[in-house]
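Complex shown without one protein chain; remaining protein chains in place.
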Amino acid sequence: MTAAEKLRELGITLPAAPAAVGAYLPWARTGNLIFTSGQLPWLEGKLAYTGKLGADLGLDQGYQAARLCAINAIAQLAAAAGDLERIRQIVRIEGYVHAAPGFHDHPKVLNGASDLFNAVFGPRGQHTRTALGINEMPLDAAVQLSVLAEVVD
Amino acid sequence: MTAAEKLRELGITLPAAPAAVGAYLPWARTGNLIFTSGQLPWLEGKLAYTGKLGADLGLDQGYQAARLCAINAIAQLAAAAGDLERIRQIVRIEGYVHAAPGFHDHPKVLNGASDLFNAVFGPRGQHTRTALGINEMPLDAAVQLSVLAEVVD
Partner (left out) sequence: MTAAEKLRELGITLPAAPAAVGAYLPWARTGNLIFTSGQLPWLEGKLAYTGKLGADLGLDQGYQAARLCAINAIAQLAAAAGDLERIRQIVRIEGYVHAAPGFHDHPKVLNGASDLFNAVFGPRGQHTRTALGINEMPLDAAVQLSVLAEVVD
């Protein structure tokens, strides 16, 4: 099953790849590597999840926010690669959780992104991860996600 | 216009590439990629901007701090590549903003770096970006910036 077929099976329609919120690009390619800019949980032009985990948002909302960031990242990868079948490997994700004092469940939140990459891309979706708690996030977003992928032509 | 000419037009004299503040290198190259270490807003051997955005520093100071980090990063790229014309692409910048509680205008701060890369390198300066708020920064610096660039020989 292709990534596009898997997305359909999951009921996910990729959005237009979100524009940058500053003087930069949403993705760039060097050699066989695609880097996305930090993806926020945009949904139809609005941030769907704002505030802090451990204060304003529960774990399930954090999981959904990370999943939404991943959907936007996949939209960037589709724009960058032309066809998601050209994504050979999701190499690395950097997950940033907007964390209130005392919040330590970053892994459970970021599994919202990791589970989606694994589901959509199968073995090609397996990736490394760095998980960090951020005190103040751009635009008060709940989660931010950057992705590095290997592409083949 | 070359990057060096553009720097002159902007009235910018590149400093000596700042040394590392620990047991590490200011830049490294692997294949065609140059990674800089995190650059701080050093000016003539002193940190020009310390403290937190949203408490100690205003937006314009943050913008200038990010711009100064970018100038130091360009000095590192010049040292690494020998000639800035060998920089084929600024691939990625990671911008870290020393943020007081409630500060969310990271993009406006980091445009101080992005605008400079775009001005100096033109299309080659267009890059991806990740923007994060940091609660406590090394040496109390206002901004930190890491850069990944592609080089050609």
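Should a chain be cited, it is by its letter among A and B, assigned in written order, with residues numbered from 1 in that chain.
In this section, a contact is a pair of C-beta atoms (placed from the backbone, for glycine too) under 8 Å apart; a residue touches a chain by one contact, two chains touch by 3 or more.
None of the values given here were measured: they were computed from a predicted structure.
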Those residues of chain A which, in the complete complex, touch the missing chain: 31-33, 54, 89, 91-93, 99-108, 110-111, 114-115, 118, 126-135, 148, 150
Touching residues on chain B - with respect to the absent chain: 20-28, 30-31, 35-38, 94, 96, 132, 134-140, 144, 146
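Rule of thumb we're sticking to: only the chains that are shown with their structure count from here on.
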Computed distance of Cα centres, chain B from chain A, in Å: 25
